[in-house]
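The complex appears here minus one protein chain, its other protein chains still in place.
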Amino acid sequence: MNDPRVLKVRPTADTYAWTFGGSAPIARIAPGTVLDLFTEDCFAGRVTSEKTLVSEVCTFPFLNPQTGPFYVDGAEPGDTLAVHFVSIEPARDWAASTTVPLFGALTSTHATASLQPPLPETVWIWQLDRERRTCLFTGRDSPIRAELPMDPMHGTVGVAPANLEVRSALVPDAHGGNLDTPEMRTGATCYLGVNVAGGLVSLGDGHARQGEGETCGVAVECAMNTVVVVELLKGVATPWPRLESDTHLISTGSARPLEDAFRIAQLDLVQWLVRDYGFSAMDAYQFLSQAVESPLANVCDTNYTAVAKVRKDWLPAPVAPVHGGLHDHLREFAATLR
Amino acid sequence: MNDPRVLKVRPTADTYAWTFGGSAPIARIAPGTVLDLFTEDCFAGRVTSEKTLVSEVCTFPFLNPQTGPFYVDGAEPGDTLAVHFVSIEPARDWAASTTVPLFGALTSTHATASLQPPLPETVWIWQLDRERRTCLFTGRDSPIRAELPMDPMHGTVGVAPANLEVRSALVPDAHGGNLDTPEMRTGATCYLGVNVAGGLVSLGDGHARQGEGETCGVAVECAMNTVVVVELLKGVATPWPRLESDTHLISTGSARPLEDAFRIAQLDLVQWLVRDYGFSAMDAYQFLSQAVESPLANVCDTNYTAVAKVRKDWLPAPVAPVHGGLHDHLREFAATLR
Amino acid sequence: MNDPRVLKVRPTADTYAWTFGGSAPIARIAPGTVLDLFTEDCFAGRVTSEKTLVSEVCTFPFLNPQTGPFYVDGAEPGDTLAVHFVSIEPARDWAASTTVPLFGALTSTHATASLQPPLPETVWIWQLDRERRTCLFTGRDSPIRAELPMDPMHGTVGVAPANLEVRSALVPDAHGGNLDTPEMRTGATCYLGVNVAGGLVSLGDGHARQGEGETCGVAVECAMNTVVVVELLKGVATPWPRLESDTHLISTGSARPLEDAFRIAQLDLVQWLVRDYGFSAMDAYQFLSQAVESPLANVCDTNYTAVAKVRKDWLPAPVAPVHGGLHDHLREFAATLR
Partner (left out) sequence: MNDPRVLKVRPTADTYAWTFGGSAPIARIAPGTVLDLFTEDCFAGRVTSEKTLVSEVCTFPFLNPQTGPFYVDGAEPGDTLAVHFVSIEPARDWAASTTVPLFGALTSTHATASLQPPLPETVWIWQLDRERRTCLFTGRDSPIRAELPMDPMHGTVGVAPANLEVRSALVPDAHGGNLDTPEMRTGATCYLGVNVAGGLVSLGDGHARQGEGETCGVAVECAMNTVVVVELLKGVATPWPRLESDTHLISTGSARPLEDAFRIAQLDLVQWLVRDYGFSAMDAYQFLSQAVESPLANVCDTNYTAVAKVRKDWLPAPVAPVHGGLHDHLREFAATLR
C-alpha cells in the first residue's frame, strides 16, 4: 500500500506499548488517517514451538504488545474514536496457543483460588493456510488433526482509560483493551469513548481465530498485518466499547461476575436503540429480549467480556443515521484502498 | 396426526404439572413413543391483553404449567432419555410478554436485592403470522412496529431431579427444566440423564421466539402444539442436559454466577469430545477454545443457563457414532410422521 | 429431663428425614412444646476413623439426616415458627471432619468446574473434651496438635419450602436448611417463615465448632443431644431466616454469587429496623452501614450464606418489643427447664 493517505508503522522491539495509558504516543495523526500496522502476537513472538513455554520465555508484564498508541488530533474527553478494520492478515503461516498455569476458564486461577495444582502447561502450534483460509489443529497427546476456518481478529483495541489510570494491555474494561471478541474482524467499526486528549489508541493481540469465551484463555495467537482507518466523532460519548458491522449493532460489557458483563452490554444496547432508533427504554428492553444475540467474548481475562448484538435489518428505520452513517462511509472508503 | 404410534395429549386445567419431580405421571409410554402434545404458555394462559398483569392474574406457584410427566418404561437412574422435537407450532395467533416486578436481568431482584423500587409492570402482545412465520412487536410507549422471524422453541424440558428433590418448573438445573435456550427448536434432540425410575419427563413454556439471555426474563410466550419422540438410551449417563442438531453438538450448564454455568457447559463439551471423538482432555480444551460458540440461554432464572456448541462438520470422525447415530435415526423417523 | 412439657425424640436409622418438604411428620406438637432431640452427624454416623472416607461409606442422597419434621399445630403460610435453642451438647467425645472431592471453597467443584483433579480425600478425627469444652485438632501430615474452644451449633434448621418444592437437607435457602452459621448456638432463637400447614420443622448437622465460611465444606461434625422450644408467631411473615440472641438481631441470606447472599441479609436487616425500630429505609441503610457485623456462614454449600447482625444495645428503643418480647420470654422459660 503506497497510498499517501496511509501511515505505515512497523514497530521495533522497544517501541511496543504494554499498557493503555501511561505510554507516550508513537505518532500524531489526523482524523481519517489510514494506519497500515504490524502487530506482534500476545507472546511478543517468543512462543515459537511446542517447547517454548510462556512461563520460561515470557516475562511479566511484557505480554500482549500493543502497536501504538496514536494521538488523534482534536480528540478530547467526551468524543468518540472510530476504528474501522479494513483488513487483518496473518503475518506468518503458523500461530501458537497454550495453556498458562492458573489462567483460563477451566482451572482455578489467582482469583478463583484453590489448593489444587495447576493444569499442565502445553503449547499447540497451529498451521495457517493463508490461501485456503484455514487453521490446522494438531493434537498433542491424541492423534487428531482438524481444520477450522481462518477468521482473523484483534483481541485488543483500546484507548487510554479514565480516572488517571494506566491498565495492563491484558485488561478489558470501559476503555476497550483486551476484549477478546471475535466481532473485532475485518469490516467492523469499533467505537471507543475518549478519556484523555488525543485518545491514545493502540491495538494488538491478533488471533487467526478464537472461540466464543476464549475458554483456555489463549486464542490462535498470530502476528498480523492490519489496516485500519481512525476517525473522530466530536461530541459523541461512548461509555462502553461498541462495534458496528454491515449487519449488526454490537455492544460490549466487561466486568465480573459474568452476569454484570452481560448486564452492561444489554443495557448499553437498550440505550443505543433509545438514542438512535426512537425506542422508549421499556420498549427497547422488551424488543431486545426477543431479538438479541448474546455470544460471549472472553471468560478468562481480568474482567470477563460479554457481547450483545442485534441485526440492523430487524430494526425500524433510525431516527437519524447512526453516527451520520459513518460505518457505511468507512466501508466505501476502505474499498478504495484495495 | 392419526398415527397409531402417536399418543395425543390435550391436558385440562387440573392436569398440568408445576414441578419436576413430585408429580404423578399422566401416562406410561414405551421408548420410541411419539407424543402429540398441547402445552399452555408460562402464564397458564391468563395474560391475554395489555391489561392482564401477571401480578394480578397469576398465582404462585401456578406458573409455567408442564404437560406431563410421562413415565418411560425401562428408564432407570444412569440411563438417558432423548426427546426429539418433530415440530413446535404456535397454537394461537398471538403471544404475550411482560416485565415481572423484581425479575429479569436489568433490574434488582429478590436475590440481587436493592432498595430501589421495581420497574413498571408492562405487558406486550405480539401478533404471530403463522403463514409468514413472523412475530410483530408493537411498542407500548413508543410508535414502533417491527417484525421478527418466528423461531418456535420450548423454554422448559426436563425430568425428575436427583437427590429426592422436587423443583419448581421455573428452575433450570442438571435435570433440565427451565433452560430457556433457543436451541430447543424443531429438529433438535435433547438428552436428559434419568434420576428416578421412569424418568418422568415433561415439557412446556413455548416461545414463538426468544433472544439469547432472555434479558427481561420473559420471551414471546405462546401455547404450542408440539410433537416429540421420546427414546431411551440404556446405560448412557448424561450429567447435564445436552442437545444435538443436524449441525451441532450442544452442552448446557445452569448455575450462578454465570461464569459457573459457562464452566459447566464448556467442561461438558470437552468431555463429550473425549468420550465420542477420541480427544484427550487437554486437546479437547485447546480445540474447543478455538471452535466453540457460546451463546447465552437465560440470565434471569433461578440458575442462569449457558450453552457451549460446536459444529459437527468441524470435528474429526467420531470413534463411534454419537449414541449409535440416534439423532439421525430420529430425524429420519420424524420425516415419516408428516 | 422428665418434664411433662417435653417431647423426647430418639430417631432410629429409618426415621431420619433427608429433605425439607416431602417427608411425613414424625410428630404433631403444640406451640410451646419443648423438644429433647438426638441428632446424628452429617455423615449419618458413618465416618468414624481416618480410614472411613465419605466417598466409600456414605451414599447420596443419604447425607445430613434431619431429626423431624414436626408438624406444629396451627402453623399456616404467613406465620413464623420460632425455634429457641435451650442446649446443644455433643453426644460423643469425638467428632469428624473431612475433605470431600470437588466440594469446598478452595477447590474446583461440580459448579465451579475445572479440568484439575480433586484434592485428596482426608479425614480428621477431633477429640472433644466435654468437661473442658475443647476440641483437639491433630494434624494428618504435620506434627501439630492444637486445641480450640468448643462452641456447639446446628448447621441445619429449617421448614418445608414454598412453591411445592422439596430440597435436599444439604441446601440452604429462604426456608432455612443448611445455613451453617455458628450463630445457631445455645441461647439463640431462630425465626423461620411458614410455607405449608404445620411448618414441618426439623434440624440436624451438629457442629462442635465451625469457622466462619466453613472453608473446606465440613465442620467438626458431631451427633448432638439438643433441647429446643418451638413457638408459633401467628400473622408474622419472615421471608428469610432470622435469629435473635441476647445481644444481637441477626439476618441471613443464602444465594450465589456471595454478594447476593450479602445483599439479601443486609436488606433484611434494614427491613427489620424499619418494621420494629421506626427507621426509614434510607436511615436504616445508613445506620447499618456503620453498625453492622457481617461474618460469613458458609461459602461451600449449594447456596452461600451470609449473616448481617447488629448489637441490640446500639439500637434505639423498639417501637414495640420485637415479636412481643418472645426471645426474652423463651430465655426465661428455658431457664426453668434446667
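Lettered A, B and C in written order, each chain numbered from 1.
Methods note: a residue touches a chain if its C-beta (ideal position, glycine included) is under 8 Å from a C-beta of that chain, and two chains touch if they have at least 3 such contacts.
Everything numeric in this text was worked out from a predicted model, so none of it was measured.
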Subject >> Sole contact to the chain not displayed, among C:Glu76, C:Glu89 or C:Glu259 >> reply: C:Glu259
Original post:
Among C:Ser55, C:Thr247 or C:Ser289, which residue is in contact with the omitted chain in the full complex?
Top reply: C:Ser289
Subject >> Chain not shown: contacting residue from A:Leu35, A:Leu148 or A:Leu267 >> reply: A:Leu267
Original post:
Residues of chain C in contact with the chain that isn't shown?
Top reply: 97, 99, 105-106, 119-120, 122, 124, 126, 135, 137, 139-148, 209-220, 256-259, 262-263, 266-267, 270, 277-280, 282-283, 285-296, 299, 304, 306, 308, 314-316
Subject >> chain A, residues in touch with the chain not shown (by the definition above) >> reply: 18-19, 21-22, 60-61, 110-115, 162-168, 170, 253, 255-257, 260, 263-264, 266-267, 270, 281-282, 285
Original post:
So that we can see where the missing chain sits, which residues of chain B does it touch?
Top reply: 106-108, 112-119, 257
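The working rule: only the chains that are shown with their structure count from here on.
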Subject >> Inter-chain centre distance, chain B versus chain C - centres from mean C-alpha coordinates, in Å >> reply: 35
**OP:** Could you give the separation in Å between the centres of chain A and chain C, each centre being the mean of its C-alpha atoms?
**Re:** 48
**OP:** Go ahead and note the Å separation of the Cα centroids belonging to chain A and chain B.
**Re:** 33
Original post:
Among the residues of chain B, which ones contact at least 2 other chains?
Top reply: 256-257, 263, 266-267, 270, 282, 285
